[in-house]
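Moving on to chain A:
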Amino acid sequence: MNALSLRGITKSFGDQAILKGVSLDVAPGEFIALVGPSGCGKSTLLRILAGLDHADGGEILIGGQEMSGIAPADRNVAMVFQSYALYPHLTAGQNIAVPLAMRRLSRTQRLPFVGSMLPGQRSARAAILRDVEEMAKSLKIDHLLDRKPGQMSGGQRQRVALARAMVRQPSVFLMDEPLSNLDANLRVHARGEIVELHRRAGVPTVYVTHDQAEALSMADRVAVMIGGNLLQLTTPQAIYDDPTHLEVARFIGQPRINVVPALAENGLVSFGGVRLALNDASFAGTSVTLGIRPEFVSLSQNRKDALAAHVERIEFLGSEVILYCKLDAIGEIMIAKLTPAEANGVSAGMPVALTLSPEKAMVFAEDGRRLAATPVAVDALKEKAHG
Partner candidate 1 sequence: ETTLTVHYPMPGFFKNVMDTISKKFMEENPDIKIQFASPSATYEEGIQTILRQLGTNEMPDVTFIGLNRLRMIDERNVAVDLGPLVQKDGHMAEEGFSDTILKLAQVKGKQIGLAFATSNPIMYYNADLVKAAGGDPDNPPKTWDEVIALGGKIKALGNGVDGIDFRWQGDDWMFSALLFGAGGHMLSADEGTVAFNGPEGQKAVELIQRMVKEGGMPVFTKPAGEQAFAAGKVGFEFQTTGALVNTIKNVGTKFDLRTAKLPLLDPVNGKLPTGGNAAVILTHDAAKQEAAWKFVKFAAGPYGASVVVPGTGYVPNNELAAASPEYLGDFYKKNPLFKAALSQMPVMIPWYAFPGSNGVRVTQTIVDNLSRIVDQSAQPKEALDDAASDVTGMLPRS
Partner candidate 2 sequence: MASLASMSIPLTTERARERSEARTAWLLASPAILLIVLFVLAPIAAVIFLGFTDFQLGIGKFRFVGFENYAHLFNDRTFRKSLWNTSVYTAIVAPLSIVLGLGVALLIESETLARSFFRTAFFLPVASLIVAMATVWQYLFHPTIGPINALLALVDIPGPNWLGASGTVLYSLSIIGVWQSVGFNMVLFLAGLTAIPRELYAAAEVDGARSSFDRFRLVTWPMLGPTTLFVTTISVINAVKVFDTVKTLTDGGPNHASEVLLFTIYQEGFVYMRVGYASAMTVVFLAILVVLMFLQYRLLDRQVHYT
């Protein structure tokens, strides 16, 4: 049984279809990262999952149970909101304590004056306090527990929102870009915390992010949503190495995959020293797209099948250098990712020669479908041509 199932969820705002039938199964304890371009409906999907919005169609099952008509509070999901949605009148500590108090204390125990006199509430409250402090410590916000949201920085607020969601044990975790306002170190730290917590608690998680590093490093499977459809859902490795759709390939990978138009003749695609044979012989089209990731583009001083190009822009990223080169032949930009050592001496405007690794190239049909293809040695090709 799946921990969470979506079947054909659709949703429109006015006449604008935002979700066009999204189906998704999350196994118990699985961590799914949901990525997609801004405005593609990720937040909307999470809200529907939590029961905060109604879908126009489709069904949701949590733990095998149909969820329609069940109130958000009864779905036992925890959510981190993109806009934080902290209670402005409560301190950080009180904010984090809310979900615990709501579940652990009885209604009467929560009453302002009466409640504090009831038996058992004292120890329950102490336990809540302990949990809150522990959570706060692990997210490095224990010094902020007495501050109200209005007195915190953006990142601090976000961590409080995260703590509020993570402090309890829900049946599903929904997180909407929970780390987007954190600095890199804190993000890595928080990433570790979330993964750790997930491992310990085994709560299935749907995690929306626009940070690929997060998606690829944290998730068991990554779902790519584009234009209201879930295009691919598979392991991080597969989604990176083996995208089934051009849009997915384009979306995943940083810097972006290089995409150039190519011609398919007789089941053979060739471009700048790369020769690929299409496995599916029945493919009839002629114009295809060739994709190759920047790390498989390298500078070569003197290979004759190298592509002539000029460096447009150099981006230094610390441990690596990104070259944006304009191909002399077709005017397209080709990106190469190099180590600082490899890029040593390269400067903007300089002519360079680029080589591509044929075994890493991918071929896509005009409609974006991935076409299976195998690299063909140039010699073999020659043989073929001459043979």
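Here are some notes:
What we mean here is this: contacts are C-beta pairs under 8 Å (C-beta built on N, C-alpha and C of every residue); 3 or more make two chains touch, one makes a residue touch a chain; residues count from 1.
Regarding selection, all candidates are chains of the complex that A comes from, given by their letters.
Because the structure is a prediction, the values reported are computed rather than measured.
One candidate from 1 or 2 touches chain A in this complex, that being 2. The touching residues of chain A, when paired with candidate 2 in their complex, are 47, 50-52, 71-74, 76-79, 81, 83, 85-90, 98-99, 102-103, 107, 110, 148, 150, 164-165.
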